[in-house]
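Coming up: chain A.
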Amino acid sequence: MDELKTKIIERIKANFQDATENNSFNYNRLDFNVNKTTVPSILFYLKDEMGFKHLSHITCVDWLEEGELELIFIVWSPVDKIKVFVRTRLDRENPVMDNIDMIWRQAHTYEREFREMFGIQFTGLEAPQDFLLEDWDGPPPMRRDFHTEEYASETFFERPGREDAGDVREEIIKRSGEEIPDFAKKYSR
Partner candidate 1 sequence: MDSIWFKLLGVVVSFIVAFTVGMTYMGLSRKITARVQNRKGPPFYQNFIDAMKLGSKTSAIHHGVMQHFGPAFLMVSSVMSLMIIPVLNNGMWFSNLNFHGDLIFLLYIMVFGPLGMALGAGQTGNPNSAIGVTRGLSQMVGFEIPWVMALVALMIQYHTTSIVDLMNIQVESGTWLIFSSPFAFIAAVLAMLGMFRYSPFDIVGAPTELASGPMSENGGKYLFTMMSSASVFAFAKLTLYVDLFLGGASNLIELLIKTFVIYMIPVLYGVVSPRYRTEQSIRYFWGWPTFFGLLAILYAVFF
Partner candidate 2 sequence: MINDKNSQKIVDFIQNWARKHSIWVLAYGTGCGAIEIPPTMTSRYDAERLGVRGAATPRQADVLLITGYLTTKTLKRVIRVYEQMQDPKYVIGFGSCTINGGMYYDSYNTIKVLDKYLPVDVYINGCMPRPEAVLSGFAKLQELIAQGKANGAQKYKDNLDWYRENQKKIIPNWVMPEYNW
């Protein structure tokens, strides 16, 4: 496994100068940090030249303190049984990324979701605006500065309930006339 990893690192670094590797994982995982302009070409190279046929996942991490969004592409090689993480950072205020759904068709769905949930604009993505959120006019809801609880309490009705966590057994018995057996009483608070 280790020779394989070093071989992959050598080939990637020979072709992409800005790629920095992170080989600190002791199982079949390998990380590369790249610039966002390199992402399509490195994904093309991984798919076509090195046998990473399968796009496992695309995910996004919101680094609120650093003012950046991180996109992570996870690709998997069914021959070598190794997965490669391609990480890239985007500016949080104006996140723009190249469209990669010509490499893997399924990336289209991920990109629509990121556009909606994180506000990342993919240049050249041809898709209707609404995906999961219909008629949404708030900020992108998956960003960390979006307060979901505040938004929910503003937008939706709430049913007033009791604040304490007291024992309501007596009240239930009084209302329903239901008998509670002795063995169950010790479980009630």
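A few points about this structure:
Going forward, a residue touches a chain if its C-beta (ideal position, glycine included) is under 8 Å from a C-beta of that chain, and two chains touch if they have at least 3 such contacts; residues count from 1.
On how the list was made: all candidates are chains of the complex that A comes from, given by their letters.
Everything numeric here is computed off the predicted structure, so don't read it as measured data.
Although all of 1 or 2 belong to the complex, chain A touches just one of them, candidate 2.
Residues of chain A touching candidate 2 in their complex: 132-135, 137-138, 141, 146, 148-149, 151-152, 155-159, 161.
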